[in-house]
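As you look at this complex, bear in mind that one protein chain is not there, while each of the others sits in place.
Right, chain A next:
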Amino acid sequence: MTDPAIRLAGATIGYGDVAIVRDADLTVRRGEAVAVLGSNGSGKTTLSRGLLGLATVLGGTVEVLGAPVGRLRERGRVGYVPQRHTVSGAMPATVREVVGVGRLPRLGLFGRPGARDRAAVAEAVEAVGLADRLADPVAALSGGQQRRVLVARALAAEPELLVMDEPTAGVDAASQAALADVLARVSAAGTTLLVVTHETGPLAGVLTRAVVVDSGRLTYDGPLAGAGTAGPDCHHPDEAARPPVRGYRLDQPRPAPDAVRLRHGSR
């Protein structure tokens, strides 16, 4: 249990032989709650997919829960909420069935779900506020509700490491707050959280550390609050005292690199 939850050392992650995330160093201890921030296309999803063995590790070390990624990890220890927005199966399936998939890795090769598994599924669905829709077909739910079903699927696994790619996208404020409560509970129970997000507001109480990805490089690693304010465009009086990290503004899209350089030059 002393292994870090995530360890990247000089890691390069990409698709095919195209490197997207380059030379990343990151260690996340057990129980930490980390936000991954960055503009569209910066490589946040690629980074999280690399941790799950869904993107290719092209160099360096990527270890998850103490084992190199790709090695068939012990089942049921990792939960994942993909960025894809909705549930898409061609056949009808109920909320219970989709969330039930989250339990499968824990059941071994032939195990059938027992009372404990059914309870975990019901709990997870309850946690995302869809308890009354348990037996409804997912196709009849709205986009935001389907997102929450996918969150419940990851929660149902009761994982040690929970990787979520924009779990709050398209989810209304009340449900975001509810999700924050759930994540706080899960985090308090010792689960490591890695949450890719564009809106840290609702989850600010849960996520303590932030990593900023910018064009495939990790440019900031520190307290979440710092990630929100530090930056070249942020004229804080204490700016000069800050370490020269390139920061990230949460409330505004990052200007194109040229624009940044221009402004720096004129300053």
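By our rule, contacts are C-beta pairs under 8 Å (C-beta built on N, C-alpha and C of every residue); 3 or more make two chains touch, one makes a residue touch a chain; residues count from 1.
Please note the rule applied: contacts and distances are computed from a predicted model.
Trainee: Out of "Zinc transport system permease protein", "Hydrogenase maturation factor HypA", "Protein-glutamate O-methyltransferase CheR" or "Signal recognition particle receptor subunit beta", what name does the UniProt record list for the absent chain?
Mentor: Not shown, but named in UniProt as "Zinc transport system permease protein".
Trainee: Thinking of the whole complex, not just what is shown, which of A:3, A:25 or A:132 touches the missing chain?
Mentor: If we include the chain that is not displayed, A:132 is the one touching it.
Trainee: Among A:5, A:36, A:62 or A:157, choose the residue that contacts the chain missing from this document, as touch is defined above.
Mentor: Of these options, the touching residue for the absent chain is A:157.
Trainee: Out of A:14, A:82 or A:167, point to the residue that touches the absent chain in the complete complex.
Mentor: For the chain that is not drawn, the touching residue is A:82.
Trainee: Which residue among A:101, A:119, A:188 or A:225 touches the omitted chain?
Mentor: Result: among the candidates, A:101 touches the missing chain.
Trainee: If I consider the whole complex, including the chain that's not displayed, which of A:120, A:141 or A:196 touches that chain?
Mentor: Going through A:120, A:141 or A:196 one by one, A:141 is the residue touching the chain not shown.
Trainee: List the chain A residues touching the unshown chain?
Mentor: 52-54, 72-80, 82, 88-94, 96-98, 100-102, 104-105, 109-110, 112-113, 129, 132, 135-137, 139-143, 145, 153, 157, 159, 163
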